[in-house]
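Selected chains from the complex are presented in situ; the others are not included.
Note that the chains are named A and B in the order they appear, and that numbering of residues resets to 1 at the start of each chain.
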Amino acid sequence: MSQYQIAMVVGSLRQDSYNRKLAQALTKMAPPEFSFDFVEIGDLPLYNQDDDANQAEQVKRMKQQIAAAQGVIFVTPEYNRSIPGVLKNALDHGSRPYGQNVWAGKPAGVIGASMGAIGTALAQQHLRNIISYLDMPTLTAPEAYLKFDDNTVDADFQFTNAGTQKFVQGWVDAYVAWVKKIAG
Amino acid sequence: MSQYQIAMVVGSLRQDSYNRKLAQALTKMAPPEFSFDFVEIGDLPLYNQDDDANQAEQVKRMKQQIAAAQGVIFVTPEYNRSIPGVLKNALDHGSRPYGQNVWAGKPAGVIGASMGAIGTALAQQHLRNIISYLDMPTLTAPEAYLKFDDNTVDADFQFTNAGTQKFVQGWVDAYVAWVKKIAG
C-alpha cells in the first residue's frame, strides 16, 4: 500500500482534455510510495451558502477524497485569464462550511497544459493566490506551463519529446520532495 | 422605454444575499433612462467545452440577456480571495464558443458587499483581470467595497446611513456616465 496518496484535481471537463492527459502522465512518473486518486468535480452543484448545513453527496465525496490525501495536484487549463469556474466551484465547496476547510495543510502542486504560447501562467497565478489563502503550502519552483497538442503524450501517457519528459520528471521529483517535507 | 438596459450579474446564490440587496439598491439610484435586467446564473450547468456546439437553453438565455444590454454590473462577494466559482462559470459560458464572446465591448461596473474588513478587494482584482481580457471597458474609480449587515439597507433597499447612500450614489453616477461615454 502506498504511503502517500495524492488527490488529482483536473480543471477541465472536456473528455479529451489535454490537462487530463497531463495528469495521467504525472501518475506514471512518481515513485512507488505514491498513489493517485482522481477527484470528480464535474458532478458538483454550483456552490450556494444556503446548502452549507446540508452538503450534497457529491460534495461530501469530494471532501472525503481530499481529506484522505497527503497532497493535492491541480492540473488546469486557463479560461479567460483565470482558472475555470468549474475548478473554483470545487475549491469553494471544499472550503465550507466556515471552519471546515478540507484543503488546509495539504501540500499542493500546480501545473497546466495549453495549446497557446502564454500558456496557463495567469490561471496559475490566480490559483496560487486562492490556495495560499486556503492554507495549502505550494511548490514554488519549477513553474510548469506545458504546451500540448495531440502528439505530446502517446497512448501510454509517455511524453514523445525527451526534453519535455525530463522537464516534467523534474517537476514530479520536486513535488514528491515537497510532499515528504511538508506532510512529514 | 429605457435607453440603456443594464444586465445585473450577482455573484452569490444565497437567498438573502447581501450582494443581491446591494444590486437591488443600485437599481433605485439610476436615472430614468436606465433599466436593469437581473441575470440568473444559478441554473447554468458547469461549463464543458464539449458542449460548445450545443449550448444549454439556460446558457443561450443568459447570452441573449447580455447581448441585449448596453452594459453589465457585477455585484459579487469574495470567496477564498477570488470571485465565486458560480460567477466564473457564468463568465466562461458567455465567452464561448471561441469567437462568440458576448461580453465584448459592454461597459462594466464592479462592486461588492461583504461583512468583513478587507471586503471584496481581492475578488474585484481577479474579476477586473478577467473582464479586461473579455474586452469589457471597466469603470476605474471610485472602487466600491461595501460593508454590509442586516440593517445596511431597509425593506425598500434604501441605505440607512446617509454617508453610504451618498457614496453609492456617486458610484452609480460614475457608472452611468461611463456607459454613456462607452456605449455612445
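Following the convention adopted for this analysis, a contact is a pair of C-beta atoms (placed from the backbone, for glycine too) under 8 Å apart; a residue touches a chain by one contact, two chains touch by 3 or more.
This one's a predicted model, so the numbers in the text were calculated from it and none came from an experiment.
Of the identical chains making up the complex, 2 are displayed, while the complete assembly in this file numbers 4 copies.
Just so we're on the same page, only the chains that are shown with their structure count from here on.
Chain B has its Cα centroid 29 Å from the Cα centroid of chain A.
Every residue of chain A that touches chain B in the complex is listed here, in rising order: 12-15, 42, 44, 46-50, 79-92, 95, 122, 126, 129-130, 132-134.
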